[in-house]
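For this view, one protein chain was removed and the others were kept in their places.
Moving on to chain A:
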Amino acid sequence: MEIRLELFVLFAACGLVTLIPRILPFLLMHGLTLPRLLTDWLSFIPVCLLSALFFQNLLVAQSGGYPTLSLLHLTASVPTVLVAVTSKSLSFTVITGVLSMALLRIFL
């Protein structure tokens, strides 16, 4: 088993461009009081970003047009959301999602 040198270089470069946005705010934003407007804005980031990431998984990009909604993913989301709300457990939610998708793929 080997590691190709050019892949090592590629992964290191990809790792570096991933690292910079991750660490910059941690190194720069401490010990200073942020303006209220910015902290208010940042307080909305979790809900907005997680919503966007969820919906991105339901939409299928189409070149030169609006995206389409994946009925398969939408259908699998229904039991997943229900279990998330009733169980409030991340583990059960993930298991339900994977099982729902597996069952849908068997029967469709």
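By definition in this document, contacts are C-beta pairs under 8 Å (C-beta built on N, C-alpha and C of every residue); 3 or more make two chains touch, one makes a residue touch a chain; residues count from 1.
Heads up, the rule we're going with is that contacts and distances are computed from a predicted model.
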| item | value |
| --- | --- |
| Choices "Ferrous iron transport protein B", "AzlC family protein", "Coenzyme F420-reducing hydrogenase, delta subunit" or "ABC transporter permease" - which one is the UniProt name of the chain not shown | "AzlC family protein" |
| Contact footprint on chain A, counting only the chain that is left out | 1-4, 6-15, 17-19, 21-31, 34, 37, 39-59, 61, 65-67, 73, 76-77, 80-81, 84-85, 88-91, 93-105 |
